[in-house]
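Left out: one protein chain. Kept in place: all the others.
Presenting chain A:
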Amino acid sequence: MIIEALIAVTFLAALVVFVAPDEYAGRLAAALSALPVLGSLWMWAQYDASGNALLGGSIAFETDFVWLTLGSLDLHWFVGVDGISLPLVVLTTILSTLAIISAWTPISERQSQFYGLMLFMEANLLGVFTALDFFAWFVFWEAVLVPMYFLIGVWGGPNRRYAAIKFFVYTNVASLVMFIGFIALVFGLGDSVSSMRLPEIAQALRAGELAGFAGLNAGMLKTVAFVAMFLGFAVKVPVAPLHTWLPDAHVEAPTPVSVMLAGVLLKMGTYALLRFNFTMMPDVATALVVPIAGIAVISVIYGALLALAQQDLKRIVAYSSVSSMGYVILGLVAYTTYGVGGATFQMIAHGLISGLMFMAVGVIYNTTHTRMVGDMSGIADRMPVTAGIFVAGAFGYMGLPLMAGFAGEFFIFKGSFASTVHSGMPLFTAAAMFGIVIVAGYLLFAMQRTLFGPFSFDGDYEITTAPMQDVAPLAVLLLLVIVLGVAPDLFFGMIQDAVNPILTGGGL
């Protein structure tokens, strides 16, 4: 029942904050959001399950009962976590609290509504990562979009309306495509499944129970559904060339919303790819390894090149997310314990590091009111602590050893280099590795021009050290990045345990 309690407490907190007066809405939201943090850490400490939740492993904190019966398929309320979802739950709660604290300085209008929506989004995100019934999962998945749409559309920058609508339309159309693909699969399974529970469907698919549907034979149906679902999730990840909503959304979104968007929302896409496409249909995934790995490498290189061409600090970080998510896809398609496990670990690592980077850019913006690389230099002179954390975070992004980014990328490269799904995997891996060089290039270049050198600033604002409430979340994030880099096994053990069943057995 801890999962229901976690989601319910967060929903209630959202409700309370929504009607609270503006003066202390931010404080109240931060205090209330500490409850799910404690809950998720308790879950992590008590975690005792093993194996993959979808493939017959034991499920921690499981609840399962029939929600409603419709035709021959029951819809269940079915939640629980395994080694893949628990780290994401912990990431969601911690990052939400930090994002809420980082909003204290920049958000000054309609505060209670802002913090209420942040908590509402957190509650739905927790649902996405814990639901194990397709229907319950889909309800949460879609419900995340609604607060995000408002958070960008109401509190965003000058072009916020366009960015909010673009985000909403892109992700909704993607959801529809994915939904149709999945439902076609369920109909193709016919009587061999009696509910929408993901474990049941995953095991039936891997056991080859699929029959034809709507004029397609089983093989075609599986491929079509795989492609539909891949496209649906790829928009969320995002993967080039479906990434164009991301820079708009990030640039217009206020900093705390960018943190949630890059840190957690993008992981919904990769999490769903892992849970659905790569767990349920490994045979199709390995058959399509060349296009998928190709897309991954293109995302890595193209995203990094786009980042290189930007002047806006936030756009640089936004495009570099496209690049980092490319590594995740490459790790997933490798189908080795280090590849898939590393991809899952990279989701956590990138969540923390990109959150840190967006927050750092936000702290600088709070003081300078500009994010353009050319508008300032020598900021480190006036804001030494912020600049220091910024530099540390950037090195984390570049994959400096003993930081979480290094562990994630190293695992992925190790796994994909050794992959046997296709003889060209070492080549793809080698090509993707060049992405790191470009990342180092644009991050060092941007830092050199903005943070170092003689101080100069064109604006009318007084540049002073950032307030404690801005720096504290940055410091916490940096600490977490280093802890996970030094001791990746805090999560990597349970991740590997949950990933291994995907790589063996039927279908592959």
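Annotations for the structure displayed:
Operating definition for what follows: a residue touches a chain if its C-beta (ideal position, glycine included) is under 8 Å from a C-beta of that chain, and two chains touch if they have at least 3 such contacts; residues count from 1.
In the analysis below, contacts and distances are computed from a predicted model.
Chosen from "Amino acid/amide ABC transporter membrane protein 2, HAAT family", "Methanogenesis marker 5 protein", "sn-glycerol-3-phosphate transport system permease" or "NADH dehydrogenase subunit N", the protein name that UniProt gives for the omitted chain reads "NADH dehydrogenase subunit N". Within the complete assembly, A:Leu176 is the residue of A:Ala8, A:Leu176, A:Met220 or A:Leu402 that touches the hidden chain. Touch with the chain that is not drawn comes from one residue among A:Leu12, A:Val146, A:Val227 or A:Val391, which is A:Val146.
Note that of A:Trp44, A:Phe187, A:Tyr365 or A:Phe410, the residue touching the chain absent from this view is A:Phe187. Residue A:Val154 is the one among A:Ala34, A:Val154, A:Ala418 or A:Leu503 that touches the chain not shown. Although one chain is hidden here, its contacts on chain A can still be listed: residues 66-73, 110, 113, 124, 138-143, 146, 150, 153-154, 160-161, 164-165, 168, 172-173, 176, 180, 187, 214.
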